[in-house]
Structure formats: structure tokens, C-alpha cells
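All protein chains but one are shown in place.
For clarity, chains are labelled A, B and C in written order, and residue numbers in each chain start from 1.
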Amino acid sequence: MIANTLTVLLVLAGLVFFAAGTAGLLRFPDVYSRLHALTKADNVGLGLVVLGLMFQASGPADILKLLLIWVLVLAAGTTAAHMVAQRTWTHGEFESDR
Amino acid sequence: MSPPGAEWLPAGIAGLVGLSLAVAVLATAWPRQAHRIGLLGALAVTAWVLVLSAVFLNAGPDPETAATRVALGGWEAPLGLMLHLDGLSVTLLVLTAVVGLATSLYSLGYVHDRIERRQFWPLWLWLWAGLNMLFLSGDAFNLYITLEVVSLSAVALVAFTGTAAAVSGAVRYLLVNILGSLSFLMGVVLLFGEHGVLDLVLLEARTEAGPTERMAAVLMTAGLMLKAALFPLHVWLAPAHGSAPAPVSAVLSGLVVTGSFYLILRLWLGVFAPLATPAFGILVGLLGVGALVWGSLQALRAGRLKSIVAYSTVAQFGYLLVAFPLMLVDPGTWRVVVFFTVVHALAKASVFLAAGTLQHAAGHDRLADLGDVLRARPRMVFALGLAGVSLMGLPFTGGFIAKYLLLEAGLGTVLAGSVIGVLWVLAIAGGGLLAAAYVLRMVAPSFQRGRADAGETVSLWMDWVPLGLATVAALAGLAGTLTLNTLALTPGAP
Amino acid sequence: MNGLLVLFDLVLLAGIVGVAWRCLASTDLFRAVVLFITFGLLLALAWVRLEAPDIALAEAAIGAGITGALLLVTLERLRSIMAERRSGRPHSPPPDPTGPHALLRALHDPLPEHRTFLPALTFALVVGGLLVTALWHQPQSVGLEPVVDAHMDVSGVDHPITAVLLNFRAYDTFLELAIVLIALLGAWSLGRHDLIPARPAPGPILPGTLRLLVPVAVVTGVYVLWAGSHAPGGAFQAGAILGAAGILLVLARPRQLPMAPGGPLRLGISAGVALFLLVGLYGLAAGHGFLGYAEAWAYPLIILIEVAATLSIALTLVALFVAGRPAGDDA
Partner (left out) sequence: MNGLLETVAHTLAPGLLYPTGGAILFALGLYGLIRRHHLVLRILALNIMGSGVFMVLLGVAARGEGPPDPVAQALTLTGIVVAVSATAFALALVVHLTRLTGHAVMLPGPPDDDAPVEDISREEHHADGGPADRASSEDRPA
């Protein structure tokens, strides 16, 4: 019961971060601030969702898998953000971005 | 006591699939020897098909199912996949073997560049294996997969010369093929959703004329008509077939298109049989008349030899549509239709091969400037003429017997009091006249006076194979009774 | 709870259809491709809702991932071809729709886009409407679930989808491998490959991440392959994951693709099909039927085939990403 409540609360908190990140993606003016909103919100939001789901895991193996997913998304997201930012820095923004 | 050989039949059927696949895989993995593997493979597959059909004709089909069915991996339908051999598949397998062997021999001379040989042979052997599997498949979803094997390798063969015309034709051909496959697959999904089985025999036992069957019939037939280039869904054919290398054109016009048509026939003889109504038959027949007229007119105004041949495919397939309403009146007509397809495939392949030789010799295939080469190469003129005579349907050729039987069926409907039957009879007779006109266009320059210049030398294979295949096409009439009797060994065949 | 799920289904479907619509209506190719990748990921969610985790995995890895990478590299190639042409010789104009044979060509060729609106709309509405009608009139069929279930104990594996793919309908799966191979042969027949026109990313971040990700991808691929015998996963998903790792490696050094030796590469791409065929022919000779296994040997043979298939699929997907044939193949 407590585990379920914690799960719901943590996942909901994670969703708030996702919503904020999405709003930032849609509303912020340039690539850099959008990346900032997106990656930060996704990292924390996904962390909270993963934390919440850990209470539903059936064993340590599941918990490890969930953690692994989080770490991998962090690594992939960081690299992608870096590359998008670097491309924008050297080549300028896409026309359709403005 | 079953006749000799019957116990080997199932292993022989699965073995044919295995053999044609093994040849293709070997050529893929070892492209340096692909042409040698291809030649040996072609001979082996042809021999296997001939022995298999002899055993099948001797032993006869399983009396219970009226066909010989093989459960792959030992899993019977509905769980597993069944291979299905009956008179219809035997006929088309033999046709494929004959045209395939001729094309392989011809390609030995035609594709001689070292790098192109490495590209051509594996793709061609995959195409051949795909066709064999298509004719043997007895499962709706497996048919979709074999269709994809056939169409992807066919498109690759159209494109592999890498010229703008060829690649442009191939892109068009690929999009059409994917669309046709998806339409077919949607039909399969509908049937599976309603009946929960994929095996064609089981499906046939469960179908009745409901909304699912109607929609599935529309989707699957339209998809296959696209692939078979049946009028009015034929517009992709001339660019693809006309710009491909000669052996590829021969296989496309002779076998690939025939494969899709085979599937339409198979479905309407079995699963969709309850849906055929006279009004539907008349609609199809009218499309056939349109195909005959339009395709012939295009062939009459085309300026390139290969374009003429490509458009004549559109026209000749009109006969198959015209025959549809006749089938509804006299169900036995379907055997004549298959016989016609066989003769057409043989004749069409030899015309394309002959056109390839002439193009090689002259360096182009513009009809207006081909006279010199035609005059210097009587053997090619003879091959063109012999195959053309079969396409026209002059007496004593296979084409004559096929058209005679079609006309007879048409007259039968007229005598039975059908007014529209007059149109079918006129179309069949008129189509022959139009065919005579465009066939004469192809060979006419050789009768005019002028310079004779053999042009580039051609290899022995390219010189003799078209003539040999044309002779087979002309003599196919002798095998008419055998073919019709073989076809009678098909489940549910009237 | 049920009502919420229905609401979720409706929102998801609306999203899928909406994204597909925006993708097809887009005038910007890059935007269309990004929307298509989004479409694939949303589809994966739908497959989860339809209790098809295997398909969701495959859709995310193959449908969205690999297809997305192929589409993006195609756009980059088209862009660099165009740039080259613009700087070099004059651009040949697109085909002229009017001209001597305008009417005849209209039969062959697509009409101008603005003239296709009504016919296309009517056609699509009729086809869609008929489909929906047919679907709504379908009775519920039992399907093949009970039959498969009854044979699970003799299939050699514990996961029904793997049992269907590699035992009951192994012929389909074999031909599917063949189709992947034929697509590659087709792409190779068009010509030799050129370097991938990607802009190399300077700095240590990408190589560093790859050093981390590629081993993880290999482990994940092997895990997904192994899991396939009793849980969602299998050769195709594993092949796609390994293929993605290979594509990342290619992308990291676009200016210096490795010189692949012809012979071993050919063997690698055809290994899956070849081994599958050998096992199939052995089954025929041993009396279990073509592509059949003795019950005791089913599990090891299935695993053997899956390993070879995974390697071939991964290799073929990377080769399809690079497109043309490597110079080594002509030797």
C-alpha cells in the first residue's frame, strides 16, 4: 500500500518535470534554451519515474535493469544534446527552428 | 498399392524448394563463381522440375485432397505451412524451368562483364527460387513473403545496369510492387481476422460471400492486378520492362507477370469462387477489351523494338481478362486461359531475347534504323517471326490452339444466348489482327531492300537461344492436350 | 479504470494518426522524417497496449530506429548531391508536364499535386470506409492461439512467438532473412559506396559515449537474443540493436570507412540464410521434413540459427546504411 502510494507520487512528480520540459521545448526561443529545458527535465523526470517504478519491481534484477535504463538515457541524451548544440554553434540554427 | 514414385513426391517437392534456394545462397556467398553455379543450378533445377512433374503425372495427386501437400517441418495446417502441388503448379513450374533455363543460357553470353556478372547471377537465382516457391506455396501469408522475394529481386534486376532510364523504371516498379503487396497483405489480414487460418485449403472451406470476403477480394485482386500490370493498372510496365536488360525483360514479361496472374487465378478458383457474379465478369471482360485495344495501339505507335514487345504484353494480358466472363459460363475455360498464358510466356520471352540480340548487334533498338541488322541476321528475324506467329495465333502454333479454344468458348456463350458474348468473340478475333499488325512491324524492315550489316558480333548463346525458345513456343501446341490434362489435376477444377 | 484506458487508447490513436498526417503533409523533408520517427515510437506504445511487447521492441528498434537512421542518412546524401550539382553543372529542370504528348504522359505520370486533391481524397475515403465496414462486421475468430498453445511443449522453446517464428512457421522466417539479403544485393548492385556525407562532430564527447555505448549495446543484443527463447526478444530485435551499434561506429568516423574484405563480408551477410538452409536440408534428409527438427534437438538448433541470423542481420543493416557495395567486394 505504501509502496503503491510512493509509486504514484513519484511518477506524478516525474510527469510534472516532463510537462515542464515539453512546455520549454515548445515555448523557448532558441535551440540552447530548448535543449536546456528538455534534457534537464527529462533527466530528472525520468529519474523520478524510474525511482517510482522501483517500488513495483519484483527483485533486485529488475531494479538494476531500471537503473541501467536511466543511466543509458542520461548518456544518450547528453551526447545528443551536445551534438545538437555543437552543430548549431558552428552552422547556425535551421530555418524552420525560428 | 500406390504407383511408383508416389512416396518420394513430398520429399521431391520440399527438395525443389531446397535446391533452388541452395543455388541462390551459394551464388550469393561466392559471387566469383556465380555464373558457373548459376549454369549448373539452372540445369539441376530444370532436371528436378521435369522429373518431379513426370512423377506427379504418373502417380497422380492424393485422391483425398486432389493435390499433393507437404507439411513443412512436419507441422500440418493450420499450425504450420503447407507446400501445395497440383496440376496448375506443375504447369507453371515447368514453364518457369524452360524459360529460366533459356534465360540462364542466354545470360552466359549477354552478361559478360566481370562485375556485372557478380551482381546479376545471385539476383536472378533468387528470383527463380522465389518463383518456384510462389507456385508451390499453399498459405496466404507465405504467398505475400514469396511475392516480396520475387518483386524485390525483380526490381533489383531492372535497376542493376545503373542508367537513368533503368533506375527510373525500377523506382516506379518498386513503389507499385510495394503498394500491390500491401494491398494483398491487407486482404490476407482481413481473411485471417475472420477465419483465423492462413492455409488456402482451410480458408476455401470456410469462406462464403460476406463483407470480409468481398473487401479482401477487392484488395488482393487489385494488388495483384497492379503487379501483373493488368489494364488499367499497367502504366508502370513499359518503362520497367522496356529499359531492363534483355534477359531481365524476358523473365519479367514471361514469368514475373505470369506469377501474379497465377495467384489471381488460384484465388478466384478457390477462396473467392463464391464471389464471382455475371455482372462482375462483364466488368472484367470490358477491362480486357480496353487492354487489348489500348495495348495494341501503343505497340503500333511505339518506336523502339522493346517498347513494342512491352506494350504487347499489356495487350495480350487483355485476353486473360476477356476470358473471365467466359469462365463464368463454362468453368472449364480456365484451363485454356492457363495454356494461353504458358504459350504467351514462351513466345514473349523469346521475342525479348531476340530483341536483346538485335540491340546488341545494332547498338540501339530504334525500329526505324534496325533494317540493316535485321537483313543481315535472318536467324533473329526467324525467331521474331516464329514467336510472333504464335502471338498472332496463326494455325499450327501454340497460340493458335489457345486462341481457337478461347474463340470456341466465346461462341459457346453467344449460342447460349448471351448478347455481350459477341463482344468477347470480336475482341478475341480483333486482338489477333492487331497482334498481326505489330508483329509485322517488328519484322517488316527485313523484307525491304537495303544494306545488310550484321553489326557487332554476338556470342553463340545469344544467337541460338532465342530461336530455340521460339521453336518451343511454336511447338507448344503439340503439348496442348498434355497441358490441359495436367491442369485437370487441380482441386476443384471443373 | 477501463474508462481511463479507453481514453488513453483514443488519445494515443489520435496522436498516431495526427503525427502521420503532419508527416505526409509536411513540405520540409527533414521535418517529415523526424515526424515519421515519432510516429514509429508512438506505434510501439500502441503495440504495448495490444499486448505485443515483442512487436513493440521490434518497432522501436527496427521501425523507428533503423528506418529513421536510413531516412536521415538518405536526406544527407540527397542534400550533398544537390549541393554538388548546384556548384557544378546546371541543374536539369524537372520534367515538363506540358509538351507534345502531354495527354499521353498524364496517363503515365502523377498529376500536379494540386489537381490530385479530390480524387485522392475520394479514393482514400472509399477504401478506408469499406475497410472499416468490413472490420466492424467481422465475427470474433478464435485465431490460432489454442493450436500454438497445444504444441508449445514440443516446440523446443518457451516463448510462443519464437516457437512460431523458428519452428512452426520457420519457412516464413527463412524467407524474411532472404528478403533482407536481397535488399542488400539490390543496393549493392547500384554501385560502389561513397563516404557518408555526415559532418564529423569534433571533440571527445561522441567517441567517449561510443566507447561506453557500443559494449553495452553488444551485451544488450546478446541478452535480447538469449531472452527470446522464453520472453520477448529474439534474433531480429537483437540484430537491430547490434546493427544500431554498428551504424553508430560508422557515423563516428564517416571519413574513414573501414575497407571491408570482400569474401568474409559476403560470408557474413549470407551466414544466417546459409545455416538456416543447411539445418532445413538436414531436417529433410533426417526425415523431419524440410525445416523440421527432431524434438530433442529443437532448442540447440533454434539457438544456433538465431545466433547466425542475428550476426547476418546486424551486418546487413550496417551495410544497407552504408548503401553501395564496398570496394573489397569487387575484388
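Points worth noting:
By our rule, contacts are C-beta pairs under 8 Å (C-beta built on N, C-alpha and C of every residue); 3 or more make two chains touch, one makes a residue touch a chain.
Here the structure is a predicted model, which is why all the values come from computation and not from measurement.
Touch, as defined at the top, links the missing chain to these shown chains in the whole complex: B, C.
Among the residues C:20, C:231, C:265 or C:304, only C:20 touches the chain that is left out of the figure. Annotation: of C:120, C:150 or C:219, C:120 touches the absent chain (contact as defined above).
Contact with the chain that does not appear here is found for just one residue of B:11, B:51 or B:167, B:167. From the options B:26, B:111, B:225 or B:292, the residue with contact to the chain not on display is B:111. Touch with the hidden chain on the side of chain B covers residues 109-113, 115-116, 119, 141, 145, 148, 152, 155-156, 159-172, 174-175, 178-179, 182, 185-186, 189-190, 192-193, 196, 198, 235-236, 238-239, 242-243, 245-246, 301-304, 306-307, 356, 359-360, 363-366, 456, 458, 462. Residue-level contact of chain C with the missing chain is found at 6, 9-10, 13, 16-17, 20-21, 23-26, 29, 32-33, 36, 39-40, 43, 46-47, 49-52, 54-55, 58-59, 62-63, 66-67, 70-71, 74-75, 77-78, 81-82, 85, 91-95, 101, 105, 108-110, 113, 116-117, 119-121, 123-125, 127-128, 131-132, 135-136, 138, 140-146, 148, 160-161, 163-165, 168-169, 172-173, 176, 179-180, 182-184, 186-187, 189-192, 234, 236, 320, 323-325, 330.
One rule holds in what follows: only the chains that are shown with their structure count from here on.
Nearest to the global CA centroid, when each chain is reduced to the mean of its CA atoms, is chain C.
Put simply, the C-alpha centre of chain A and that of chain C have 27 angstrom between them. Spacing of chain B relative to chain C, judged by their CA centroids, is 30 angstrom. In terms of their C-alpha centroids, the spacing between chain A and chain B amounts to 56 Å.
Counting partner chains per residue, chain A has no residue touching two or more of them.
Chain contact summary for the complex, chain C toward chain B: residues 107-108, 130-131, 133-135, 137-139, 141-144, 147-148, 151, 167-172, 175-176, 178-179, 181-183, 185-186, 188-191, 266-267, 269-270, 273-274, 277, 280-281, 283-284, 288-293, 329-330. On the side of chain B, the complex with chain C involves touching residues 11, 14-15, 17-18, 21-22, 24-25, 28-31, 70-75, 78-81, 115, 118-120, 122-123, 126, 133, 141-142, 145-146, 148-149, 152-153, 155-156, 159-160, 162, 167, 186, 190, 192-197, 210-212, 214-216, 218, 235, 239.
Of all the residues in chain C, the ones that touch chain A in their complex are 28, 30-31, 199, 201-203, 205-206, 209, 212-213, 216.
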